[in-house]
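My structure is below; once you've seen it, I'll send some questions.
Apart from one protein chain that is not included, each protein chain of the complex appears where it belongs.
Order of writing sets the labels: A, B and C. Residues in every chain begin at 1.
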Amino acid sequence: MAIMVDGSTKVIVQGITGHQGQFHAKSMREFGTKVVGGVTPGKGGGDVDGIPVFDTVKEAAEQTGANTTCIFVPARFARDAVFEAVNAGLGLVVVITEHIPFLDAMQFVSYAKLKGSTVIGPNCPGVTSPSFGKVGIMPSKMFAKGDVGVISRSGTLTYEIVNALSENGIGQTTCVGIGGDPIIGTNFVEALARFEEDSGTKRIVMVGEIGGTAEEEAADFIREHVTKPVYAYIAGRSAPPGKRMGHAGAIISRGRGTAESKIKALEGAGVSVAALPTDIPALVKKG
Amino acid sequence: MAIMVDGSTKVIVQGITGHQGQFHAKSMREFGTKVVGGVTPGKGGGDVDGIPVFDTVKEAAEQTGANTTCIFVPARFARDAVFEAVNAGLGLVVVITEHIPFLDAMQFVSYAKLKGSTVIGPNCPGVTSPSFGKVGIMPSKMFAKGDVGVISRSGTLTYEIVNALSENGIGQTTCVGIGGDPIIGTNFVEALARFEEDSGTKRIVMVGEIGGTAEEEAADFIREHVTKPVYAYIAGRSAPPGKRMGHAGAIISRGRGTAESKIKALEGAGVSVAALPTDIPALVKKG
Amino acid sequence: MKLFEYRAKQLMEKYGIPIPRGVLAKSPADISGAEYPVAVKAQVLVGGRGKAGGIKFASTTDEARARSKEILSMTIKGEKVKSVLLEERLDVKRELYLSFVMDRSSRSILMMASADGGVEIENVPHERISMVQVPPFGYSQFMGRILKSTFGLGDDQGKQADALARSLYSMFVAEDCELAEINPLVVTSSGKVIAADSKITINDDSLFRHPEFSEDIDDLTPLEQRAKEEDIAFVQLDGNIGVIANGAGLTMATLDILTLNGGKAGVFLDLGGTDDPRKVTKALALMKDARPAVIFLNIFGGITKCDTVASGVKDAVETVGIDIPIVARIRGVNDDIAREILKGIGIESSTDLIEAARKAVRAAVS
Partner (left out) sequence: MKLFEYRAKQLMEKYGIPIPRGVLAKSPADISGAEYPVAVKAQVLVGGRGKAGGIKFASTTDEARARSKEILSMTIKGEKVKSVLLEERLDVKRELYLSFVMDRSSRSILMMASADGGVEIENVPHERISMVQVPPFGYSQFMGRILKSTFGLGDDQGKQADALARSLYSMFVAEDCELAEINPLVVTSSGKVIAADSKITINDDSLFRHPEFSEDIDDLTPLEQRAKEEDIAFVQLDGNIGVIANGAGLTMATLDILTLNGGKAGVFLDLGGTDDPRKVTKALALMKDARPAVIFLNIFGGITKCDTVASGVKDAVETVGIDIPIVARIRGVNDDIAREILKGIGIESSTDLIEAARKAVRAAVS
């Protein structure tokens, strides 16, 4: 099947009347996703490309039966937007917005956990299940249906890798962009657990990068709980310590978070780690 | 088997050097419970009846391997005590203390949920599994080993009923006193779910009372999810509206929380409701 | 504890919530400073004062003095009116409803809002009420948007409602409220959003954090007040059997058993868990002053040992002098010792609950 986004997914877009919101709402719909509504305070009652707009998520959820949201609101309003979505009972909350203060992210991640909602991101490209739809901003063209689950901290690098997989005839169940921030709603371990449970997923590709210890924790989890083959690429082998490499979370600090440490941990857990992102398809094919 | 308290349970007592803490630590141990430590700030390094005392729960948990705590600290310190227990990773937190402000209880219940700890209480007599041990203040003598799970909002009334069950040859897997406060960590639904999962429990007795809608929610849950026979007694048929009947939670307010409403809901879900507490053993025997 | 309307409004004002200008008067002579036209409102803790004639209007000082005199002489649902609040009459355009309340089911604070204010919220159809569980991190902006939409307000009044709700929430948390209700929340013709009527209940268990409420009077009878001070759960009821038991559930069950057997309790007295005979003695002294026809003592000994209770009863009989017959049912820890003690002061006790209850009912009707 797929994880997170499937046949039952009904999406609203928070910030739908903005430039990005409008563009991606349309793109999601064109991909086949059920985009049932949008929310922009003060614009309720109107529509965007035929998608009804509401003033509040509560109204949108009650009137459309939405269970998922894709959030494009500016960073300073993001915490409130996630609170609103979780409060309205939406089960999947995809936060595209970048540059959210980490204390805000901590709070909305805690609140979501308390209420049983799944947060993806922030600062992420979203979730795409080629057979069902996409929630987020991933380019539509590169996907193929198949049995590989992809989890990635990086956007464009993922597109590069997914594109290469698809060109090599290797399709995907779901691609999850977990985001490049230090505090994220769903980490490798949580996404791996979902793919391990999903009967449609036979193999898993994970794309990590320097910073933090999420890949090391994933390695421990894989050793203990994952029976499916896992392939990985870790970006940032040549990054110097103490510098943020584009992502807020991509920083080697106090000797922790190096690519070497991550690669070693993953290999120790039986994961095939590619030296180059372009090597992933060949690795997966080799099995 | 049993729920919540079993062979793996290792208990610390927070507030062990107080009158109540000391008395019940001893009583628990005499019942066969593994009481591995106690906590009283400033008294670390000493012991109470041979039970080592620590300054912090963190030290107690690290040094004894405790996974459960029984809290006797005064109401104004209770929130912090629960925070400390949850923070130290204890999985079962039994809060005996009464008169805790409900906002404090809300916070520690949220925190426990976030960290995956189970809170019983506040204002409760605790949990007893006759085959394994007791955590709390239930009198030791009335229990018998058997296959009935008991859930109750009331203390003494439970003793009355459990005593009657035992005298009639009906033993118990676990008796859970969920507490008489409006905000409690584990409610009927959550306790019912545990008993439904427990292979050792064949029948369930629930003792409710006026106030709130927990029994009505339990009825809905029983209808949907509980396959085992459930027997109930509801106290407070003759209580007037607007008056707190001893328990902070036992109040009919704004037309909600009457015994009639609860009895009707439970009977509608196929539960046998006893008119008198003393009728419970006969009902259970009849099956 | 419930607060009087004027106290609730003082508290709301402290948190920046707009309230009508008003003057509290304990006698018709105190009404200077009132703004006319004025509403004269009985300060009582029972509900339904409006229907009972406890709110009247006046246009002049003379009228106001007359209305105040009338209301100050009233007793509403058994509660004597001791003061009136004279408030400016608002030029009401719309009446809304807003409250924060402790919600047991969701274990959170619930915000309730409805465009149908001025009637009891129990009578508003469920689908006309917006209910929002406040996140554990507190009031968040989206709640203001829900209010604006629920109330159907424009930007300016939406902002007023948002600010007011935020303040109400701050007050709810800082003052440990169980209920903070504004009904009606009024939109005036000039576009102001004002808390026209206010109800606040403070969480009793939090009073150690709020010593300033110690002078407030709850809606308790004098005996209930005395019991509260002695930390005894005590409720006065309509019947004539005074029930003393240990534990709230058992005490309630005892009431139920009496009712099923044709009796009616006049007092609910829960001893709780105690190992102090003096508490029992105090409880009996209270019970004596409540004047039931018979005292029914129902003890299931555990934490509270039966002999402790019996000793307390003995002491009460001997020192306080209990002139009301006592029927006792004693079971559990040390019940044999307890029965001996009671026998010594002429009280026969049973172990059977139903049998004892019937005996108490018979004693009450005789």
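To be clear about the criterion, a contact is a pair of C-beta atoms (placed from the backbone, for glycine too) under 8 Å apart; a residue touches a chain by one contact, two chains touch by 3 or more.
Keep in mind that this is a model prediction, so the values were computed, not measured.
The missing chain, though absent from the display, is touched by one residue of A:L90, A:V150 or A:A214; that residue is A:A214.
Among A:G45, A:G255 or A:G287, only A:G255 touches the chain left out of the display. Check A:V109, A:V127, A:I204 or A:V230 against the missing chain and you find that the one touching it is A:V109. Residues touching the missing chain, restricted to chain C, are 136-137 (touch as defined at the top).
With the whole complex as reference, residues 75-76, 99-103, 106-107, 109-110, 137-139, 141-142, 152-160, 163, 180, 182-183, 207, 209-214, 217, 233, 235-240, 243-250, 254-255, 259, 275-278 of chain A touch the missing chain. By the touch criterion stated above, the residues of chain B touching the omitted chain are 41-42, 44, 55-59, 77, 79-81, 83-84, 86-87, 107, 110-111, 114.
To be clear about the criterion, only the chains that are shown with their structure count from here on.
If you draw each protein chain as a dot and join the dots that touch, every dot ends up joined to every other dot.
Closest to the middle of the protein, by Cα centroid, lies chain B.
Counting C-beta pairs in contact across A-C and across B-C gives the higher total for B-C. Distance between chain A and chain B, defined via averaged C-alpha coordinates, is recorded as 41 Å.
As a whole-number value, the distance joining the C-alpha centres of chain A and chain C reads 51 Å.
Among the residues of chain B, those in touch with two or more other chains are 110. In chain C, the residues that reach two or more other chains under the touch definition are 136.
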